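Beneath this line is the structure, given in C-alpha cells, with notes to follow.
A single protein chain has been removed from this complex, and every other one stays in its place.
For chain A:
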C-alpha cells in the first residue's frame, strides 16, 4: 500500500502521524460537529480532540481516542492546530462519501508543527490523493469549567427517543427550553414558536431512560440556533447524556459507534439564554 512507503526520514519530521484504515471513522464524527468553518485540533497521547465554537457560548467537541487509529504517533506532549473544517471534510471524502461495500479510503494524517500545513494522504483502490491544508493560528478553546461535582441534574437517554423530538422541533421558536426535575414532568423539551407551544415529556420510568438523577428542578432556555447543529451528533449516536450545572450550563454527551463498532464521543456545551425561575 502506497501510504506505508513513506520514507523513514520524512516520518521523523512529523510531530503527529495518525493512520486510519477507514477515513470514515474520522469524517463521520467530524460531520457531527460541523457548524462553523474552522476547528481546533488538539492531539495528546489520549488521542484527538476536535473543537468547534460559536459565539463564545456554544462549543462542540469530538473525541477520537488513540486506539481508534491504526497508528497514532506524537512527538510532543500536545500538538494544536486549526484548519478549515469544510475543506478538511472535502479532502477526507475526496473519493466520494458513499459507503460502497468493500471500498474504503485509507488515511494518513501528518503534521510537521507550527507554520506547516496539515498533510493528508488518502488512498482508495490504488489511487492516492495528497492534500496539504493550510493551518491557522489556533484560537484557544474556551474552558466552560463544567465539572462533574457541579452537576445538578443528569439523565441518560437512548438516542432513538430524542431523535423524533429533535427532528420535529419547531424551528420558529428562538429557544429550546429544557426542564429537569425530580417530580413531574421529570424531563421536558419545550418550544415556543409561531404555531404555539410544544412540549416533549420523558418520564423517569420510561424504557428509554437509562439513568435519571435529578435533585433540583431546573428550567433553562438555550438559543435554538446554537443547539440545532447537535442534531447531527444525535443522528449518529446511540445514547445521549444531558447534564446541567448550577449555572444552567448544558452539557450534551453523545456515545457514537463508528463503522467498526468502536466507541467515540461527541460533546456539546451551551450557555443558557436566560434563567427562568420555577414558579
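Rule of thumb we're sticking to: a residue touches a chain if its C-beta (ideal position, glycine included) is under 8 Å from a C-beta of that chain, and two chains touch if they have at least 3 such contacts; residues count from 1.
To be clear about the criterion, contacts and distances are computed from a predicted model.
The unshown chain of the complex is recorded in UniProt as "Checkpoint protein", chosen from "COBW domain-containing protein 1-like isoform X4", "Ribonucleases P/MRP protein subunit POP1-domain-containing protein", "Protein YIPF" or "Checkpoint protein". Check A:66, A:87 or A:209 against the missing chain and you find that the one touching it is A:87. Listed residues A:133, A:155 or A:240: the one in touch with the omitted chain is A:133.
By the touch rule set out above, chain A reaches the unshown chain at residues 84, 86-87, 90-91, 93-96, 117, 124-134.
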